[in-house]
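The structure appears below as structure tokens.
Note that one protein chain is taken out, while the other chains of the complex remain in position.
Right, chain A next:
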């Protein structure tokens, strides 16, 4: 059997005397969309920092396609909670930042990012400054900056957490649609159960700190998903199962 795209193998991490991750293990398949939910303060962000290679694990390994990438950043494209678009760059040049860091010429990087602007609903805003974009557009630009790096795994850390409910629903619908047209492997951290069920193929439930995987719930909903998905009985069952696992 081919190794999973991403394998978390017994990750542990402590800050001083405070254990945060206690043997976290799960797998993500090729092209799979996995959501990670957990009570607030359980260590979701720490888990992401460890997986993304920003913090070394105390124990355990992170594997991509069977290769140990623990402490390495180059297998992951990371989207933090804030959009972090820089006002001194145009929207286009914000989206090419990762490519430039990787040493690509600016012109080449722009040619790589530009075609994605239509799909991301940003056409015509290439030369705009981030301050001229709406909240939803800023978040889409941040996601564009993430995916254009073409890393094997996308790590999205509560990307819609700071948005109002309508914009958020709008972006969830959009992401569900756009994701179907690309072959992305995604790990999404969220504390919104409905968001997790709507977007993910599988939801990993973390326990309170020091955290470990408490349960995995498969979301057997057909794709593409749209507004009718949320009235599907399967949706309600998955939501109830997750809520039960979280408050147990």
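Keep this in mind: contacts are C-beta pairs under 8 Å (C-beta built on N, C-alpha and C of every residue); 3 or more make two chains touch, one makes a residue touch a chain; residues count from 1.
The rule we apply is simple: contacts and distances are computed from a predicted model.
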Omitted chain (choose from "2Fe-2S ferredoxin-type domain-containing protein", "GntR family transcriptional regulator", "ABC transporter permease" or "Flagellar basal body rod protein FlgC") - UniProt protein name: "ABC transporter permease"
From A:18, A:102, A:123 or A:243, residue that would touch the chain that is not displayed: A:102
Of A:128, A:178, A:213 or A:230, the one touching the omitted chain in the full complex: A:128
Contacts of chain A with the absent chain, listed as residue ranges: 49, 52-54, 73-74, 76-78, 80-82, 84, 86-88, 97-98, 100-102, 125, 128-137, 149, 164, 166-167, 170
